[in-house]
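To start, I am sharing the structure in question, which I have written as structure tokens.
Here the complex is missing a single protein chain, while all its other protein chains stay put.
== chain A ==
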Amino acid sequence: MVKFLPLKEAVAENLHDGDTVAFEGFTHLIPTAAAHEAIRQGFRDLTLIRMTPDLIYDQMIGMGMAKKIIFSYVGNPGVGLLRRARDAIENGFPRAIEVEEHSHAGMANAYEAGAAGLPCAVFRGYRGAGLASVNPNIKSITCPFTGEVLAAVPAIKPDVTFIHAQKADRKGNVLVEGIIGIQKEAVLAAKRAVVTVEQVVENFDDLHPNLTVLPSWTIAAISVVPGGSHPSYTHGYYERDNAAYLEWDEIAADRDRFQAWMQKNVIESSADDFAGRVEHLRKAA
């Protein structure tokens, strides 16, 4: 049964040291508040899965929480590089991390295979690509019907997935709309899923019948955190804080400045601070 919990408890109950965890959201609906809560609780030796590590994994890697990252684009979208991740990969600072790199198609297929209960994903990919020779988890398989050689990657099956979403109803069903990304697959592929939402509404009676709704019984815990995906965004609630993404490039470029920023904005903050951070990004109705 899904539980409505304060974020602090939802994270403490569902995440553990050494877990393989996905905090997903494809540019949209990134669960920043949940990631910051995990940082405050100081988990270690995590295997972090995300198609686009984005600022949250730059932060978790910079805080030394990651043992390994599995990803397909380790950049600051539209801005450039992720400098804490770079420091870890290039210099082993603050610790060396293992890297398992895929393409977006590889990761998307692997999540889908995880959701589908398959051991691996099969698709037409990585042809001529260098990743196939540096990542031992990229293999090939021959189609038994046509003889075509296709790519195969292991299914992604996280211990726990965190996502952000627009809203839940009282029963704990969850609505995701807009750029739905990989949210549904990441939840269904995981053993447990935790969802942060902007709000809880009475029911979903007035919704379009084909919207992306995750039934309550696919989710372990829901926490209400308005603004919880900032500086990413929540379609229908507030816009992406592109200025914050540009600013992050400077903050993360310097180890000391990064630590000072994390201390002030994460360690000494709480989930309640997110609502204020998106106030200026809400569209006039």
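The criterion applied here is as follows: a contact is a pair of C-beta atoms (placed from the backbone, for glycine too) under 8 Å apart; a residue touches a chain by one contact, two chains touch by 3 or more; residues count from 1.
Note that in this section contacts and distances are computed from a predicted model.
Hidden chain, UniProt protein name from the list "CoA-transferase subunit beta", "Trehalose transport system permease protein SugA", "ABC transporter ATP-binding protein" or "3-methylmercaptopropionyl-CoA dehydrogenase": "CoA-transferase subunit beta".
Only one residue in the set A:Ala129, A:Val200 or A:Ala253 touches the chain that does not appear here, and it is A:Ala129. Shown as candidates are A:Val2, A:Ala38, A:Met51 or A:Leu214; the residue that touches the absent chain is A:Met51. By the touch criterion stated above, the residues of chain A touching the omitted chain are 26-28, 51-52, 55, 71-82, 85-86, 89-90, 101, 103-105, 108-109, 111-112, 123-131, 134, 148-149, 178-182, 184-185, 212, 230-231, 233, 235, 239-248, 261, 264-265, 269, 277, 280-281.
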